[in-house]
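What follows is a single structure, and I will ask about it in a moment.
Here the complex is missing a single protein chain, while all its other protein chains stay put.
Chain nomenclature is as follows: A, B and C, assigned in order of appearance, with residue numbering initiated at 1 for each chain independently.
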Amino acid sequence: MKKSSLILASAGALLLMAGIYLAFFVAPDAVVRIDDRELVRYSQKIFYFHVPVAETALVFLLLGGFFGAMYLGTRKRSYEQMSYAAVEIGFIFVILVMITGILWTRADWGVWWEWEPRLTTFLVLTLMYAGYFVLRSSVQEESAKARFGAIFSIIAAVNVPLTFMAGRLDSLKPVHPKVFTLQGASMEGPMLAAFLVSMFGMLLFATSLYIMRLDLLRAREDIEYLKEELEVG
Amino acid sequence: MSAKVSAGKQVFAIVKKDVLAELRTKEMVIAMFLFVVLAMVVFSQAFGVILNDLDRVGGGLLWVAFLFMSMLGLNRSFVHEKDEGCLEGLLMSPIDRPLIFFGKMLGNLLFLSIVELFAVPIFFVLFRLEMGASMAGIFLATIFLSNIGIACVGTLLSTISINTKTRDLMLPILFMPVIIPLLIAAVSATGGIMSGEELTEVYGSMRFIAVYDIIFLLVAYALYDYVISE
Amino acid sequence: MPKQMAELLKNEKQPYTGAHAEIEVTGLSKYFGKRKVLTKISFELEKGGFLSLFGPNGAGKTTLVKILSTLVAPSEGTVSVAGLDPYKNSAAIRSKIGLISHSPLLYLDLSAEENLRFYGAMYGVDNVDARIDELLEQVELDHRRYDLVRTFSKGMMQRLAIARALLHRPSVLFLDEPHTGLDPHAVDIFESLLDTIRQDHTFIMITHNIERGLALCSKAMILYNGQIAFYQNKADLDTEMFNEIYRRKVKGEC
Partner (left out) sequence: MEFQEAWPYVVGVYMSIWAVLLIYVIVLQKKLAAVKRELGSLSKAVERKG
């Protein structure tokens, strides 16, 4: 493993461990009041990982679109690799959002799936980015693959906020657990700390994965290049 | 030969050429129309029970039919260009790339709208729906506004899908997730109109559709050069 | 003799052809990542010249022509066509070049006239009607003017494709394997047509047909692996060497 990605991975992992500790042992349990009765909502603990995963996914998907645009503008292969790697990391995290989201839905509402705006949004994103990989594998020529990949990564990135906005329209009633925004009880103190630590940990860890993926892509290209050179003589 | 060719003339020539070819064969528009009507028949048989509640689900049924029908047409729209190498001929002529996009998009918009103009009355008759004249105006406006987005995203993505190995299969996979925000808004708007909801909510959805249209027109304008030329 | 010219004459690989080159390519390279599609291509073609371009598939012939016709941007080097840079004046260049390809570039569901009219609008051709009359007569298709291209034979399509390519009076013509799929009769018509326009046009032809390629050309070039493997004026063309290189590189024989 490259030094930079090793450092990032360990720093991320450490922060994530700290996040677990803070979430379980320091942050207070979430409590909802229903008719004077206090109910502990233990499932809220999922929040400390679910949301950082979601934010990381969005960061990398948007980065994928950004580097895609850089590739089209400059035609430097390295940007195309950066775009592809970013979309792949983003996609892994989108899948994680789906898994954790489904588990949270089950814990909170007793059902595995709810057509709820944000969950639906992420399902759409999952399918859209699955399309990105299908598209790439369906194009043969390397340069066309890069070009169409970059273009679709931009279209998809533009569509991410639009999908979120559409989810807010009234046809889908928002029932996502708004744990902290209810009645002004916004995140504070230990809860916020636990969340932020997890958040940064996740971002660092994802970045280390990103660097590894990029290394792999570059090494692959070197190999292809060397093979060709050897054949040409 | 004039040095600068008028952009309007070029766009118009592309639309005219597509319309002429379509008038000759009529294969696309008729197939699209039959598809929509058949879809309605299938819906009526598949969802017999909920059809009592058509005020609320009717908008959804209509959009499902329109969406799949539009993909049928969009898939065809670049086949002529690609098969005889015409796209290369087009690219070698002194036309700005975004103009090719606008020409193809306007053609698709036209075909889509014509088919829907015939399909909507049939939909209302078959499902025994009624609507006042003032509401009908807003209803058609919503459909047309959505068509702009569908034609725009569809033309952009079908230019990509025509270059892939799987061609026709690729378009739905790319197109549907990208069009879903528009679909949500369109269903909410038409559904709102049909069930007699407050117009403010309908206008909210229509505003979203307009924003979506503008954003993707800009995206297509910026990206089309890269989509179409190497 | 100017020093520059003397140097150019010394370099056998690059025959000097005079100051008024219609197409000039200097140090042209095209990469994709580290992969080289074209490497350091340099040549020039005088006005009225005819370059035949040979090479195996994937040698970069098509990419070279696409670069010259503004469809692909080069990674390095300079290109000028009719004195213009394809990337600064792409629209101006496009109205000076024409393409005759192995596919006809015609819309099958439009008539011959409608096809020409459409491309006339694309190029902004003045007096389209007169020009169309003239061209259809030239390619002997005036009796088929209102028929759909779909009903044409391959040879007729190719003749109409030539009319299409000449519509806007280009000064440079690219021919991309124009003989593919033509029967001998159609080839004859095609070549007599080529003869009539030969004087006032500059040609670059991609072909696998050695006999015709060498017969038509004023210069011959073999591309192999993105590099120039052979390049000579027809006047001093060494046929033996050409065949040797063609056999080795294109057919892969040793």
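Rule of thumb we're sticking to: a contact is a pair of C-beta atoms (placed from the backbone, for glycine too) under 8 Å apart; a residue touches a chain by one contact, two chains touch by 3 or more.
The model shown is predicted, which means the values in this text are computed figures rather than measured ones.
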Visible chains in contact with the missing one: A
Of A:46, A:62 or A:154, the one touching the omitted chain in the full complex: A:46
Residues of chain A in contact with the chain not shown: 1, 9, 20, 39-43, 45-46, 49-50, 53, 92, 95-96, 99-100, 103-104, 106-108, 205, 209, 212-213, 215-216, 219-220, 222-223, 226-227, 229-230, 233
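As a convention for this text, only the chains that are shown with their structure count from here on.
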Chain centre separation in whole Å, for chain C relative to chain A (CA means): 50
Centre distance in Å when chain A and chain B are each reduced to the mean of their C-alpha atoms: 32
Numbers and ranges of chain C residues touching at least 2 other chains: none
Contacts with 2+ other chains: residues of chain A: 143
Chain A contact footprint on chain C (complex, rising order): 32-35, 73, 75, 225
Contact set on chain A toward chain C in their complex: 75, 77, 142-143, 146, 221-222, 224-225, 228, 232
Residue ranges of chain C in contact with chain B within the complex: 66, 69-72, 90-92, 94-95, 97-99, 101, 103-110, 114, 118-119, 121-126, 148, 164, 168-169
